[in-house]
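In this view, the complex is presented without one of its protein chains, the others remaining in place.
Right after this comes chain A.
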Amino acid sequence: MKYNSIIIGGGLAGLTSAIRCAEAGLKTALISAGDSALTFASGSIDVLGFRQNNALVDYPFEAISQLPDGHPYRKLGADQVRQSLNFFTGQMAQAGIEMSCHGQQNHSRLTALGAMRPAWLSQPGAKPLSLAEPAAGLRRVAIINIAGCRDFQPALLAAGLKKHTDFAGVELTIGDIRADTISLTARNVYELRSLEIARLLKRDLFSRPEGLTTLASAINKAAGNADLVVLPSVLAVENGNQLIHQLEAHTGLRLCELATLPPSLPGMRMASALRQRYRQLGGLLLEGDEVVSGNFDNDRLLSITTRLNPSMPLTADHFVLATGSFFSRGLDSNPSSLTDKTFNLDVVTAGQRQHWSNQHFLNGSQHPFCYFGIETNDHFNPYQEGQVIGNLYCAGAVLGGFNPVAEASAGGVAISTGWLAAKQITAQYSDVRGNHVESH
């Protein structure tokens, strides 16, 4: 089987790349090993939230030019990063999720521990707060858990909010909607994860005609007249944003849905929407499989072999490697060095192990291992023993040279580098097609 493009990795970068290839009419295959980092992501998209000195970024696109050389954004330039995010927003809208933003400015995304993270796009079920004054217009906030979900801690969220001087005058209340109120039955409801609660609610509550009003009145009772009601994202996966909208209509309250401890339903929802969009465009999705080796000929990757089909190599003109960082198993390490797990490409060198990390785990530290990853040229082509591989592009967290967490740039880098890989691939195709020459 021969493809125009094969995308390796089904996370945000791989999906963006695959959608763009498929939309351009390329015969595209996407190989996904399983759940991606989106399962552990907020469901918002950050582009650039912090400068290198930890200062907050108000306007992410304007700040790109000040990033250090070698940062993926510097290779793209602000205009292309913006174009790629517009493309992404359009695709999400096509898939039924209208992402919201504050114009060109970042907003604050509230987290389940009451922290504020800068983001640029959020799903409508989450309520973007102002970056400078997150508590603007808020006098009373109600934090309501659902069925005592162990992966959402209202007391900690309240404690986190109280750490913001802006929330000093805001009254915080805590509540819980009991499992029996919303017809949730399980062997032990206190052990359910977000996804299990959503599945049971679909079966036991929302299947009933009065299900929505039952939940709405429970929220009203628990929240009183709060200006903002914070709920754990446990109500639904795919149609969660619509559900929040309907509940707002029923309750007359402003509801904010927050990702719990994993799995994060807003993140899964985003992955699901993008996969659906990709399939709609005719793309082939090979799920549960992974690439075990590549057949290289000098500067080109000719074909790949996967775990499930070891005897049938998949051939393509172009490949995109978007396998993620260490926790997605795109990168691997041993006591003395690190490697790209898929093709053994050249990686940003790391020095000795004791210099890979900082002695403080969370305390504002920038761990060097976050910057580790595959080294590329300005077109995001990687090297293998110094040799550029011209028909292979790298995208997302497998890339080196940026810190997705400390910079709050994970989403934007994934989308823009995935988008650029596809842009470069499709550009070659339209040339070929324009000249009416068969590709092979």
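Rule of thumb we're sticking to: a residue touches a chain if its C-beta (ideal position, glycine included) is under 8 Å from a C-beta of that chain, and two chains touch if they have at least 3 such contacts; residues count from 1.
Following the convention adopted for this analysis, contacts and distances are computed from a predicted model.
The chain that is not shown carries the UniProt protein name "glycerol-3-phosphate dehydrogenase", picked from "Hydrogenase maturation factor HypA", "Branched-chain amino acid ABC transporter permease", "glycerol-3-phosphate dehydrogenase" or "Probable sugar-binding periplasmic protein". Contact with the undisplayed chain is limited, among A:34, A:148 or A:310, to A:148. When the missing chain is restored to the complex, the residue among A:1, A:132 or A:427 that touches it is A:132.
The missing chain lies against chain A, touching residues 37, 40-42, 50-51, 54-58, 109, 111-117, 131-132, 148, 150-151, 153, 155-156, 158-160, 162-165, 188-191, 259, 261-262, 264, 325-327, 329, 332-335, 352-354, 356-357, 359-364, 367, 369-370, 404-406, 408, 410.
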